[in-house]
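All protein chains of the complex are present and in place, except for one that has been dropped.
Up next, chain A:
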Amino acid sequence: MKQFLAFVRKEFAHVIRDRKTLLILFGMPVVQILIFGFALTNEVKNTSILIVDHAKDVASQQLITKIEASQYFEVQRSILSPHEINKAFQEGVVKVAVVFPVGFNESLKHENSASVQLLADASDPNTATTLTNYLGAIVEDFQSANNELNGTPYNISTETRMLYNPQLQGAHNFVPGVMALVLMLVCVMMTAVSIVREKETGTMEILLVSPFKPLLVIVSKAVPYLLLSLINVISILLLSVFVLDLPVKGSIILLFAESILFIITCLTMGIFISVKTSSQQVAMLISLMGMLLPTILFSGFMFPIENMPVALQIFSNVVPAKWFYIIVKSIMIKGMGFGGIWKESLILCLITLFLLVVSLKSFKIRLS
């Protein structure tokens, strides 16, 4: 036990004295949360919109006021020629435009139907779709308000309710994703590299020729990173609650317990990599290419798994981050208890067990 503690203390000294590692370790989660939270947002707010009002009548004014009132758009008007509309799009001043035809009010009142034209800059298709959807909703809203006034009998409207995330905040989606990503990076890469470093510098040689059990070398390597990763979990949660206004709906204790489970999964993966490689570069490359990429691609955090080819969908099942992502989303956003996530937890346990057994089987008590 005394030996074990000495080893853990030594491991902490390595981390604390290596400024760069320390910076990566604690700076990365903060930076990622802030980048995903503020820079990489796909929400639409205060988009410049061009209003081309050929009608200039009551109805068009009403609709324009409605558009102005929404927080999504900032109106820039007073352009009439098609040429100028083109120019505005080309310069990128506006992303979307609404064109009212002459006699908009007339046709609405007398023919019971009128059209407006929506133009959107589809060079960014996602934004264009979002913007036209928003505008469509505003127009529909205007229409149903009008219908009520006029007493038209038939009026079918859809009412959509966004469950768990009524404001469609991006933070709900990426906080669990970033958590999975950061833990994966810290645990897998740091453990793998730190064990392989001992092989590379030759200290493993001395450690092997000592009464210290080789297995304990590995375990005592994992303990410091487990603790450091927990600090990361805490800092991510603090940021998401206080900076991004995203509360944890479910049990915090359960969330921590599941995080520890996932951290252990990642640590065993790091140990597995370190057992199989003998240079720091290779260990780092495998951690990055073999772990980070699948985490981003197959956790469902950036790309929906349901849309992938069946083979990739099946493959995604062996990516631990996918299960952790589901677990965190369930606890944080849906407020679910252990009853709702036991299956995912079990899968993580099995993956961990498998990696542990394979690493122990292939751990070498001698050099090469």
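Going forward, contacts are C-beta pairs under 8 Å (C-beta built on N, C-alpha and C of every residue); 3 or more make two chains touch, one makes a residue touch a chain; residues count from 1.
Please note the rule applied: contacts and distances are computed from a predicted model.
The unshown chain of the complex is recorded in UniProt as "ATPase", chosen from "Nitrite reductase small subunit", "ATPase", "Spermidine/putrescine import ATP-binding protein PotA" or "NADH-quinone oxidoreductase subunit H".
Among A:Val58, A:Val102, A:Ala145 or A:Ile206, only A:Ile206 touches the chain that is left out of the view.
The omitted chain makes contact with just one of the residues A:Gln3, A:Asn86 or A:Gln281: A:Gln3.
Listed by residue number, the positions of chain A touching the unshown chain are 2-3, 6-7, 10, 13-14, 17-18, 201-203, 205-212, 365-368.
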